[in-house]
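What you see is the complex with one protein chain gone and the rest in place.
Now for chain A:
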Amino acid sequence: MTNPTPLFDDAFTDFPLKRALAQVLKQRDAGARVVGAYCSYAPVEVIWAMGGVPAVLCAFSNASIPKAEETLPVNLCPLIKSSYGFIELKTCPFFEVTDAVVGETTCDGKKKMFELISEKRPLHVLDLPQCPTNEGAVDYWRHSINGFKKFLEEKFGTVIDEEAIEEAIKHTNRKNALVEQILGFGAHRPAVITWQEMYDVTSYAMVTGGSEAISKLEEIVAKLTERRDKGIHTSAAGAKRVLVTGCPVGGDVLKVLKLVDEEGAAIVGLDSCTGLKAFAGRIEEGTGDPLRAIATRYLKIPCACMTPNTGRMEVLDEQVDLLKPDLVIDLVLQSCHTFNVEAVKVESLVRGELGTNYLKIVTDFSSQDIGQLKTRIGAALEMC
């Protein structure tokens, strides 16, 4: 097997978050305001339109959890504990460079955590309607996004005009199309892209704007096309294929993805907020009401905090059809009730309707369950 050309030829091989941080710092040095965000629902077009840059604050490290547990309950989502612990320790490089922070009312743990950090940074929490198909939901969400825009304008003494938002929308659409195209290379058999590379791409794209992002992503598409055409593969010919869905993944919870690697299988899709979810879908351009166009698109993000969340089932159906996985792993972070309960419907869809093997894993950022996870994942792959 020829070694594939790296997608990012830089000093950050295997360190996607360091690369993302470097991107944020580069823009900050050029005068951009840094706005920290916790979630795919953060309407980043408003930040880009201000000439700012978003920084993703969700943390995935077990290291900061003991600090968080001095204050927060132990029986809480590890992502919230980890993020909070870093803020308390002042060791989250992303949080430390933020000028303001935006939160959304997605899950209960996060929204109460925002109250605890509100003294540390100028903070704006957007009220996210959780019945996205109900009448008035889009109007209300547009109203929330407008509130966020006003917050930024007041905080930074600027005016964010509609034309700039419209430009940011166009840019998002180009960027999302490219990221979706890149993740779509997972469909090739054998695989021509690894999950580490997918994670590299999404981490980079979240925090990179303008022509820089577009030209880099186009370069990556070209590299992947070359791999495909030359038959340069990233996994063995008969490797079993895995699609990972569920909660966001990163850092210490990548243990699950690494265990899949150890079993000789290939992850061909990441269908979560750190994968496809933030980049699927487009914002309608030239509507004359760019905030409403943004609101419409963001409410379609298929997060388990929404009810009903039919979009998740539609996306999974499409992803299984495109990527043809042998196994779908539904990764639920401990105490994430919405994803945990929604797993019932996901299992029924994947196993029952799509006829694909399914494994649900509930885990946290610690290494205490590695032995058991290895058995579970090993057995689920043996079944394929």
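As a convention for this text, a residue touches a chain if its C-beta (ideal position, glycine included) is under 8 Å from a C-beta of that chain, and two chains touch if they have at least 3 such contacts; residues count from 1.
Just so we're on the same page, contacts and distances are computed from a predicted model.
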Omitted chain (choose from "ABC-2 type transport system ATP-binding protein", "3-hydroxyacyl-ACP dehydratase", "GSCFA family protein" or "Probable inorganic carbon transporter subunit DabA") - UniProt protein name = "3-hydroxyacyl-ACP dehydratase"
Remark   = Missing-chain contact among A:Asn134, A:Thr225 or A:Gln372 belongs to A:Gln372
Request  = Please give every residue of chain A in contact with the chain that is not shown.
outcome  = 351, 362, 368-369, 371-372, 375-376, 378-379, 382-383
